[in-house]
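Next up is a structure, given as structure tokens.
Only a single protein chain was left out; the remaining protein chains are all shown in position.
A and B label the chains in the order they appear, each numbered from 1.
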Amino acid sequence: MNRFRPIAAALIALLALSAFPAFAEKVSITYWQYFYQSKVDLMNQLIENFEKANPDIDVEQVTFPYESYQQKVAAAIPAGEGPDVVNLFYGWLPLWVKSGYIQALPQSDFSADYFKKGFYPFVAESVNFGGKNYSVPTAVRTLALIYNKRLFREAGLDPAKPPKTLEELAAYAKKLSKYDAKGNLVQAGLLMQPNGQGHVWIREVLFRQFGATPYSADGRKVTYADAKGAQAFKWYTDLVTKDKVGYPNFSTDDVTAFKAQVGAMNVDGSFRIATLNAVKDLEWGVAELPSYKGVKSNFASFWTHSIASGVEGKKLEASVKFLKYITSAEVQELWLQKVGELPATPSLSAKYKADPVISVFLNGLGPAHATSYVDEAGQRAILVDAVDEVNLKGGDPAAVLKAAAAKEQKLIDDFWK
Amino acid sequence: MKVRKAGVAAAYAILTLFSVTMLFPFFWMLMSSLKDATQIFQMRLLPAKPTLGNYAYIFLSRSSRFPQWFLNSAIMAVCTTLSVLFFDSLVGYTLSKFRFPGKKLIFLLIISTLMIPTEMLVIPWYAMARSLKWVNSYWGIMFPGMISAFGVFLMRQFMGTIPDDFVDAARVDGQGELRIFLRVILPLVTPALATLAIFNFIGNWNAFLWPLIAASKPRMFTLPVGLANFSGEAGSDWHLIMTGATVSMLPLVLVFLAFQKQIVRGIAMTGLKG
Partner (left out) sequence: MTLATKRAMTAYAFLALPLAFFLAVRFGPMLYMMGRSLTSWGLLRKTSSFVGLGNFREILADPVFLQSLSNTAKYAVFGAPAVIALSLGIALLLDLVPRGKGAYRLIYVLPYITPIVAVSWVWRWMFQSPPLGVVNAGLAALGLPAQEFLNSPRQALPSILAVNVWVELGYCTTVFLAGIQTIPSEVVEAARIDGASARQVLRKIVLPLLAPVTFFLAVMEGIQFLRIFTQVYNMSMQATGGPLNSTKSAALFIYQKAFVNFEMGLASAASLVLFAIIMAVTLVQIRVLDKKLNY
């Protein structure tokens, strides 16, 4: 036995030597986001870069499926099992701030001035609660009309001239729809997927274009269920029930249908660029959302990063450092290239003014609105169900919309109670 | 006699028709898994250009988590099955071959847990796993299934068929009790153990509700949970979903073909259910 003792001692010493510095100084933080392939891949690369520049910090990325993401976070943070830095949809901010899941960012690093200078005004407004800033994004997103150029040509339409108004959109959609001998829709002229981007298109674009105001200024009163709002809603559901140019869940969902080239047009976000570019033989174009009676509108939103409450000391320092890095100009540009979302810093967009795809989404920022959600998933479900009520149960659009507005009002009232 | 022959022919016809209904979904799944992202949307019974690209993607692509899920499922199904085999046969043996106060009560106690469906228990299990920090760990997913009341019932029945003399003879030899169980008893009940093992493996491989709750991080997913999360915000990749479905049932089909006799006997005997 004695013979082995020196060797063992040497081994232990070696182990201790190699492990000790790391053990003593390394700070590890976790970053959570929902699972979206291009974002996860890019974040892995960013973490690698960051760790190389900061050898004393260890970042672990944890991802969850989109559908359960908010719930997982909500359950984990109060239990102290949560992340240090967390990615969230801006629409969840009020709830998260109110529930105390996230902490205000340190004034020294993220002052009001910092936001004023570096970010779009709607971003600065959305992350500010009671004078404190709670979150900082890398990128923002808007909606646009995406369309299949090959299907345009097949229908005798010019792929260089996408529809500019809602009237044109409806006319194009009818021309682009195909039916089999039995009258079944086999190619949708316009994909109608309320649980995709459809509900925000109705909420922030169609309502406004028809002259309704979706919410009161403070976001606490639902005001879309007036005559004008009902008109907008009916315009949408008529496309499904009367014109039959598309229906919810046609070919699984809008993205699948567009990728399968059985859907000619869709209202979708800039984050889809990478997904669509990856599809072989898909020739797609992008145009600004059609206007109506000269009114343009769009829906701007963003995913943003916050620091969970309870993070302090060295972890807080590391988290701030990481936050600074993933919202830096360098990363914002990488994000645009790899994910397709627009830089959150306006000045960075200047050089993309000529890009045929990105410029369209950038132009959308002008007339854009951002909904002040209290419960994004709940509010989404209400409009999705409303469309189903009309489409599947033959409900009267105006009555259905009224009921939906009442439901949403109750949700908002319960939140602020 | 003629009528009888016609009857048999009709029976064959109906049974074959039914077989087609039973098998067609599997056929369609397999064919869909051999189509690429474009062909999947063409309505053809057989792929025009069959490809194994989906399988390559699922197993070899860097961004695919399928191999991890496969591994998770395999590890957990094997571990739970081993635990069930050991404990269930031990309890079955004890309840069958020992005499002690409270025997009947203990048996009833164990059997009565069969009345509580999993759906009732996942809520307290989750609370338990959270407070003990078991969420997102193999143990957290496996713990509710480490011993099965059904297996206890089954093994006790089987142990009853072993003459007491065997046990007594071994005791006279002066062997230790655990040794008797492992060396003398277990070899005698191998057919029952095989049935229990197969069913437990299948049950665990297919389990969905509890793994769905206990694993929230994708790297801890089992195959069914991973499969259920395949379709996401970026649309449904049906060619990959069908490939995943095919792969997830492959081990079971192999087990099934290898042990069909035991499986059919097992079902017929008791209607074993997860």
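Definition applied: contacts are C-beta pairs under 8 Å (C-beta built on N, C-alpha and C of every residue); 3 or more make two chains touch, one makes a residue touch a chain.
Remember, predicted model here, so these are calculated numbers, not experimental data.
Chemist: I'm checking contacts with the chain that's been left out. Which of B:8, B:56, B:82 or B:169 qualifies?
Modeler: Final answer for the missing-chain contact: B:8.
Chemist: Looking at B:48, B:109 or B:258, which residue reaches the missing chain?
Modeler: B:109
Chemist: For chain B, which positions touch the chain that isn't shown here?
Modeler: Touch with the absent chain occurs at residues 7-8, 11-12, 14-15, 18-19, 21-23, 25-26, 28-29, 32, 41, 43, 87, 90-91, 93-95, 98-101, 103, 106, 109-110, 113, 115-117, 119-128, 143-144, 146-147, 149, 152, 177, 181, 202, 205-206, 208-209, 212-213, 223-225, 227-228, 230, 238, 241-242, 244-246, 248-249, 252-253, 256, 260, 263-264, 267-269, 271, 273.
Chemist: Name every residue on chain A in touch with the hidden partner chain.
Modeler: Residues of chain A in contact with the hidden chain: 67-68, 71, 74-75, 78-79, 99, 180, 182, 184-187, 195, 247-252, 260, 262, 381, 385, 388-389, 392-393.
Throughout what follows, only the chains that are shown with their structure count from here on.
Chemist: Can you list the chain B residues touching chain A in their complex?
Modeler: Interface residues on the chain B side: 37-38, 40-41, 63, 130, 133, 135, 216-218, 229, 231-238.
Chemist: Residues of chain A touching chain B in their complex?
Modeler: Residues of chain A touching chain B: 34-37, 40-41, 62-68, 72, 79, 81, 251-256, 258-262, 275, 279-281.
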